[in-house]
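Every protein chain of the complex appears in place save one, which is left out.
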Amino acid sequence: MTVLAPASAEPHRYLQAQIRWHGLEIAFWIAALLPFLLFKTYLVLASQIAITALFALSLDLILGYAGIVSLGHAAFFGLGSYTAGLLAKLGWGEPLTGLVIAAAVAGLVGYAASLVIARFRHLALIMITLGMGLLLHEAANSASWLTGGADGLQGVRMWPLLGYFRFDLYGVTAYTYSLIVLFLVFLASRRLIHSPFGLSLRGIRENPVRMPAIGAPSSAHIRKIYTISAAVAGTAGALLAQTTQTVSLEVLSFQRSADVLVMLILGGAGRLYGGILGAIIYLVARDQLSGFNPQYWYFWIGIMLIAVVMFLPNGVLGGLAWLRAAWRGKTA
Amino acid sequence: MIGPLVGVLFDGFAYGMLLFLLSVGLSVTLGMMNFVNLAHCSFAMLGGYVTVSLMNDLGWPFFATLPLAFLAAAAVSVVLERVLYRRLYRASDLDQCLLTIGIVFVSVASAAYIYGTVQQPVQMPDYLQGSFVVMGVNIAVYRLFLVGAALAITLILVAGLEYTRFGAQVRAAVDNQRMARGLGINVGGVFAVTFALGSGLAGLGGSLAIAIVGLDPSFAFTYLIYVLIVVSTGGLGSIGGSFVAAALLGISDVAGKYYVPQLGSFLIYLVMLGMLMWRPAGLFGKR
Partner (left out) sequence: MQKLLIGLGSLAAALLAASPVHAQGAIKIGLIMPYSGQFADTATQMDNAIKLYVSQHGDSVAGRKIEFIRKDTGGIAPDIAKRLAQELVVRDKVDLLAGFVLTPNALAASDVSAEAKKFMVIMNAATAIITTKSPYSARTSLTIPQLNETLGAWAYKSGVRKAYTMVSDFGPGHDGENGFQKGFKDAGGQVVGSVRFPVANPDFSAFVQRAKDLNPEAIYVWVPGGVQPAAIGKTLAERGIDPAKTRIFGQGELTEESALKSMGDAGLGIITVYHYDYNHASAMNAAFVKAYNGAYSRNPDIYSIGGWDGMHLIYEALKKTGGKTDGDSLIAAAKGMKWESPRGPVSIDPETRDIIQTVYIRRVEKVGGQPRNVEFDKVENVKDPFKARMKK
């Protein structure tokens, strides 16, 4: 991970320079609208990519900016899913309030978990997040009276979005809804990490011992970002439950935690766009490869992951940044 | 009352030794060399397939297949180490994760392509099957064999690493690469051999375990969580730690399932969380 070297001596100017929008960023978000015009039959896939991207973004907030590696982040995704799904099942199928309540529940549990998490680092931290995730998965399996167990939650019926747009077979509503939520959360995250709070988080990531010494409350910061990240993961889970109107134990699985971690590393952690790009690359590749070769597609995914590590260290974005720097260095 | 208790202790210890055999290779590659080798169970799976092929297709006796399982996994790992792993020794944990997950994907797909997706039949020779009763305690022969194998491997490894010249070189290279290089130790070579040792142990563990846990291409994923639990609770860099942790996990898991079956699926995770919160670096962890 790169160590920050502020270009300007004045901190607020540095922060302002960081917060300015780059042309490529604007192009990216405009490109996100392209599926509506060019790939109209891929909107369901696009919505699931946007949801996964949001989930990866939530992991990036803790991994990329606070150095917390989690192998159990699906716990919060799943909490969001079940909250939204259960609300709809019990008769409150309104999506927006469902989304907010799901985020709140996931955030609340995230805060409770952060009290434990903040005390550990390294392998112990990874294994504790893994263990808590698996415990929740088993608990959901046991509580089949509530969750529907292995068959999944039955009877999730969503009301139309804003009382007007129903979740259609083509996925127009699903993608519009997921993309808007992704964009809004992204905007908020972008502000957050370029704030003084975001800077001190990166300080903790780079040197967890020194930050308290200069007066930054490490543990409090970690608890805060972990809670925010859990709420965002819960939002993503709720979106999936609402747009697909299905919830199953799989939303809490180790596989989901591991997949999102792979996507984030693939795209490049600590760059906000890394998780989004990773989700796009991974899921588009998976969709195309498994279309051609339903039985062995993951062979090619594996080759792709190995190739990225070998040729683009620190993920696709990290590797591209490194290549660009190398290129500039050569021409200059 | 004593009969069941002793029986549960034996079963638990035997289950722990199964976990230990599956993970001892990882306590070498991750534990000693500090490489996040999530592809550990791919090497174990390779060992399993070697054993199954030799037994079922060529009619080899079970014991004759074990050295080949070790060698095959070690040989493949040497190639991978020279081509891929070696270049990431100093990379971030995350890149190591991504590389080894990629290898897992490739290995699972290759196994499915070569052997098919079917569950492989694993039949042990008659003298390793069945059970006998000692003072009211039922002892399964194969489980007793696993306990013996685990004890033997632990003794050989600990003795080899503590009391041989090569062991000293490994410890030196792992602890301080630059210093070791300065002393004229061929660090690259030592790493390659250590890595091969870890992978060979994985292969051996795989072929010993399949009689109980079965073998199909998803093996490489299924047991990943268990081996990570053993190595992390045992503590990085300690073979003895993995041994003790595996024994504790096995005994508490089997005892828990016997006395409080309602908690069955939660037990191993609860025990792991408890142990890690008590000792975050693992039982005998140095880092």
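Letters are used for the chains, namely A and B, taken in the order the chains are written, and counting of residues starts over at 1 for each.
The working rule: a contact is a pair of C-beta atoms (placed from the backbone, for glycine too) under 8 Å apart; a residue touches a chain by one contact, two chains touch by 3 or more.
The model shown is predicted, which means the values in this text are computed figures rather than measured ones.
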For the chain that's not shown, point to the residue among B:Gly59, B:Gly130 or B:Gly184 touching it.
B:Gly130
Omitted-chain contact residue, chosen from A:Ala17, A:Ala150 or A:Ala325:
A:Ala150
Contact with the hidden chain, among A:Gly80, A:Gly131, A:Gly171 or A:Gly234, goes to A:Gly171
Given B:Ile103, B:Val231 or B:Val254, the residue that touches the chain left out of view is B:Val254
Sole residue of B:Ala112, B:Leu157, B:Val187 or B:Val244 that reaches the chain not shown, by the stated touch rule
B:Ala112
In the complete complex, which positions of chain B touch the hidden chain?
4, 7-8, 11-12, 14-15, 18, 112, 116-123, 129-131, 133, 138, 140, 142-143, 211-214, 216-218, 221-223, 226, 253-258, 261, 264-265
Positions on chain A where the hidden chain makes contact:
24, 27-28, 31, 34, 38-39, 41-42, 44-45, 48, 138, 141-142, 144, 149-152, 154, 169-171, 240, 244-250, 255, 273, 277, 280, 284, 288, 290-291, 294-298, 316, 320
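Assume only the chains that are shown with their structure count from here on.
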Rounded Å distance between chain A and chain B, as computed from the means of their C-alpha atoms
32
Help me check something: in the complex, which residues belonging to chain A touch chain B?
1, 69, 116, 120-124, 126-128, 130-132, 134-135, 138-139, 141-142, 254, 258, 261-262, 265-266, 269, 295-296, 298-299, 301-306, 308-310, 313-315
Any idea which chain B residues touch chain A in the complex?
84, 87-88, 91-95, 97-99, 101-110, 112-113, 225, 228-229, 232-233, 236, 265-266, 269-270, 272-273, 276-277, 280-282, 287
